[in-house]
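Note that one protein chain is taken out, while the other chains of the complex remain in position.
Order as written gives the chain letters A, B and C; numbering starts at 1 within each chain.
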Amino acid sequence: MEVVRKLERGELSFSRLEEELGNANLAAVARRLFLEKTLRVNLSSIASTILDFEELYGRNIENPIGAVQIPLGVAGPLRVNGDYARGDFYIPLATTEGALVAGVNRGCKAVTLSGGARVKVLRDGMARAPLLWTPSVEEAARLVEWVKGNLDGVREAAESTTRHGRLVDVQVFQVGNLVWLRFVYSTGDAMGMNMATIASEAACDYIARNYPGEARCVALSGNMCVDKKPSCLNKLLGRGKYVVAEAVIRRDVAESVLKARPEDIHYVNVAKNLLGSAAAGSLSFNAHYANIIAAIFIATGQDVAQVVESSMGYTWTELRGGDLYVSVTLPSLEVGTVGGGTWLPTQREALAMLGVAGGGDPPGVNALKFAEIVAAAVLAGELNLLAALAAGHLARAHKALGRGGVKG
Amino acid sequence: MEVVRKLERGELSFSRLEEELGNANLAAVARRLFLEKTLRVNLSSIASTILDFEELYGRNIENPIGAVQIPLGVAGPLRVNGDYARGDFYIPLATTEGALVAGVNRGCKAVTLSGGARVKVLRDGMARAPLLWTPSVEEAARLVEWVKGNLDGVREAAESTTRHGRLVDVQVFQVGNLVWLRFVYSTGDAMGMNMATIASEAACDYIARNYPGEARCVALSGNMCVDKKPSCLNKLLGRGKYVVAEAVIRRDVAESVLKARPEDIHYVNVAKNLLGSAAAGSLSFNAHYANIIAAIFIATGQDVAQVVESSMGYTWTELRGGDLYVSVTLPSLEVGTVGGGTWLPTQREALAMLGVAGGGDPPGVNALKFAEIVAAAVLAGELNLLAALAAGHLARAHKALGRGGVKG
Amino acid sequence: MEVVRKLERGELSFSRLEEELGNANLAAVARRLFLEKTLRVNLSSIASTILDFEELYGRNIENPIGAVQIPLGVAGPLRVNGDYARGDFYIPLATTEGALVAGVNRGCKAVTLSGGARVKVLRDGMARAPLLWTPSVEEAARLVEWVKGNLDGVREAAESTTRHGRLVDVQVFQVGNLVWLRFVYSTGDAMGMNMATIASEAACDYIARNYPGEARCVALSGNMCVDKKPSCLNKLLGRGKYVVAEAVIRRDVAESVLKARPEDIHYVNVAKNLLGSAAAGSLSFNAHYANIIAAIFIATGQDVAQVVESSMGYTWTELRGGDLYVSVTLPSLEVGTVGGGTWLPTQREALAMLGVAGGGDPPGVNALKFAEIVAAAVLAGELNLLAALAAGHLARAHKALGRGGVKG
Partner (left out) sequence: MEVVRKLERGELSFSRLEEELGNANLAAVARRLFLEKTLRVNLSSIASTILDFEELYGRNIENPIGAVQIPLGVAGPLRVNGDYARGDFYIPLATTEGALVAGVNRGCKAVTLSGGARVKVLRDGMARAPLLWTPSVEEAARLVEWVKGNLDGVREAAESTTRHGRLVDVQVFQVGNLVWLRFVYSTGDAMGMNMATIASEAACDYIARNYPGEARCVALSGNMCVDKKPSCLNKLLGRGKYVVAEAVIRRDVAESVLKARPEDIHYVNVAKNLLGSAAAGSLSFNAHYANIIAAIFIATGQDVAQVVESSMGYTWTELRGGDLYVSVTLPSLEVGTVGGGTWLPTQREALAMLGVAGGGDPPGVNALKFAEIVAAAVLAGELNLLAALAAGHLARAHKALGRGGVKG
């Protein structure tokens, strides 16, 4: 191809290929050819994809060269008793970590045999927190008062940029002369990050135009949002969905399915998840929410970098009679069923397996249902690992599965 | 298929299909058919995969039904001046977040035009920290002394389970009567999590057999490892690779490529990444390492749940003359070029693009080289976002790319 | 004395002496005699006190034997431009750490010469957070809704126990089946801890009597208050007074009084207080607020254990022209001018020096004024240390003062 030679001679840049060739799929081919030649590699597997970059370009990816394929396994059925999700679900998990799907699957069995997971979404709102500079403590306090007194205008400006988004709260933080305005939105079935960003920019513009004092937006995201970083803030005030899921695991189920006694699982939870995390200076008091969340996020087209904050949470256990009460709390679970990667072919099918593909009716119910299912799956996966640890089976699982018998 | 009917009648469980059918690819088909029928969904996209589950089953996945496809884009070239990675690299990024690849690409341009990224791996070691119970403070202290006095035996036991793993440190923590032994291993080109788990189990078994006092393993992972949870411990003592990358961005490059002045980028970094994260109670003092790390991890077959701790880190800037010094520090970057998902077809090609597919010679150099490239890419992506924020361009990027012009 | 012999023979316990002797001062003497004899020590200095235990017993101390004397120094004058505190103040500092008073004094001079400290109290409220158990996620959510729907009753119950206390907010946190109700009170001129505890107990009793579901108070303080522990929660939501103080230090003042250049002080603040604290996993982004706060708290009869959370905060600096903008933010400063140790003879005189002894008119203004002065003193002390570090004078100060020339 001529364009490949142009790339090689430096006459054309990578990111101009779509424009040059007028077709995103062709551009992907050209880029691939160039890389194969330049780097002396074979990219034929990456090339083998059902993705149509004409559709994706400018929405989900730039400089595409093909696709990565991640194995997709299924755990379940998992009985969920949510306010939105009711019934038995098969959980799609995209992972390359052996033993993960099997483990979640065992947890699903224990939860389901015990009557299922009771799940609730306690709060719901996506946040974006611009950082504003003012010259002084006085002016910063005045700005805060002004925003509180002009909430209608701020809200109108923010909401003018979006169809489904509603500004539901403005949380204010001040350090010296600096002010963070943490705008919280309900975002329907979308995870809502972009919606919140764009609406918050409009809100800031409104403030800039109308506030009579001196204030200037330093950064549209001031790290008190908090996006893709672990934080106490999100754990206390929530971001995305604040979800809790619980089950009472019967002693016989624990012993027969999980091969562990309730009291041993309970001790592991308190010593490891509470005291161990405390001693490690961790913000996350659980065993491995991140494993389950990452696998579901990849499978369903979520923003995978948000595994960071979505996986923060607390596992709590109590002995009840001879049985085990167990709950998981996820204060910052960020999920959506529209937008982002949710509409890609394989991801959409994974969402469809859960009955939550696309927008819900009314808007928002699909995302809420999805959040409940995710929390229930986290409960299953967490329970399984705690039991495996209590029974001394962790390394065994990884030896049997996950390494193909090869010595590492 | 008969087995599908058996599944429907509950006569066969999901996880027995491989055994029943004697072929993992057939089992995947059967599972898919059952799900399509039961859930009334179409899984044809998920079915369209080049993966051979005969090879993956029992290593990377259980209960497979197909694969998820993630678009793969490329940013670069990025000049890296590492101790292992030297030259210009094209960074594979698997993501569904519009504007991410374009942003990293712009950052690569700025870094490369400024002479490239200087990168160093300061520490290297994978950790696993079993939690041991003893009856008393006295006994716990005795156990600790015993382990210190019998390191050779402990090491021999641990290393007997692995070819490339070496026990390089045992870090001890005691709370009351409980003891965590944080075993740290060099793990060659593997990320090393499983290797560390299995070796640590052997070490614990050795202790259990030989320690004359009273001690019992509560959990092979006691949350002071720290795996897949954010923690101060990993930031202070490291896990995986502790990497730093830096560049001095010339003023003219900042202004022409990044459209922002060095002093504005610097102010955003200090106010947002340092003060903002502090005020949010975050453990991560950066803007979005997680975005770049998640995209590379998915592309190259890393353990994606480890984005949680791998993305912790500090961005530091200084004004030097009119130029901008910028560094990123990643204390807990967990990467490998063998094991896990690295050998899958598309992932291996992505690693090959960086010249790091498979084991290095000597073992370990490929993983070190890879870690340096990842850190350099993080530097590029971080620099780009700080500049976009400083210039007020964040929302604009997400409006232009990433949403296809559709109102959210 | 006969009672001393009884104590020796074990016929009388320590805590019964007041009852036995009918006089608290005599009881203190008896206790002292017993200890002097039993432990073979001389307690004559401890005996030398102006305190009248007849007044203190049952309010401030039990089992008294005398008093400890702490040297009291004075720094100032310090110009404060607060909303309540206006004018020049002399700051009483009780400490045994050489160089501290001298250092704060130098900071006062720099601040005052630059026009004084601008101070504002942004929020005000004392919190107590009982922890309630419920059987399930469902019931916990129901309890939360019930409390929200019965706020009037809860408030009435809480406020019935106090003259000045007002319940101003109830912040709710749920983890699994557990609920924390963080009751926030305005408490007039009192620091308000005891007031909040007693009122919260009444609120919990009200809930226990009236809530139709199943809930039980596990602990009247559930560690989300947060009292005497460092926490992100208090930094985000405040406890006691949330105060900010700032000054613009003129370059000539910085150089002549503080012997340091604004740019060097600024660099020290960013590298040490922001990045250093971040790297240490600290919750406090300052150099030594605790020193100033401890010294004032001891001097003025505050609850000294609350130095822990009162000293959390952020120092922020900016270069403005050639001058230095500096602010301190204290989100959780817990002070009072009535109650606790504020009415003791020496402590009351120290408060009187600041014009804030006893209750204000209207109630609350004395505590607010006091909080402003404390924050201004913290600003002065912090500025001084940053400058000393920037100039390389820290060790020098401790060699000259603080050790009397003796080699340690």
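Heads up, the rule we're going with is that a residue touches a chain if its C-beta (ideal position, glycine included) is under 8 Å from a C-beta of that chain, and two chains touch if they have at least 3 such contacts.
Nothing here was measured: the structure is a model prediction, and the numbers come from that model.
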Checklist entry - Which one touches the absent chain: C:N81, C:S114, C:T134 or C:S311? => result C:S311
Item to check | Residue of C:G82, C:G107, C:G222 or C:G238 in touch with the missing chain, whole complex considered | outcome: C:G222
Next on the checklist: Can you say which of C:T95, C:S136, C:T317 or C:T337 touches the chain missing from this structure?
Outcome noted: C:T95
Item to check | Touching residue (missing chain; options B:L178, B:A260 or B:V308) | outcome: B:L178
Checklist entry - Pick from C:V3, C:V144 or C:M195: which residue touches the chain that isn't shown? => result C:M195
Checklist entry - Going by the touch rule given at the top, which residues of chain A touch the chain that is not shown? => result 232, 235-236, 270, 274-275, 277-279, 281, 283, 285, 314, 316
Checklist entry - Footprint of the hidden chain on chain B, which residues? => result 118-120, 122, 136-138, 140-141, 173-178, 232-233, 236-237, 244-246, 281, 314, 316, 318, 325, 327-329
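As a working rule, only the chains that are shown with their structure count from here on.
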Item to check | Per Cα centroids, the chain farthest from chain A | outcome: C
Checklist entry - Centre to centre, by mean C-alpha position, how many angstrom separate chain B and chain C? => result 43
Checklist outcome for this item: The distance between the C-alpha centres of chain A and chain C, rounded to whole Å, is 40
Next on the checklist: Rounded to a whole Å, what is the gap between the Cα centroids of chain A and chain B?
Outcome noted: 16
Checklist entry - What residues in chain A touch two or more of the other chains? => result 173, 175, 178, 232-233, 281
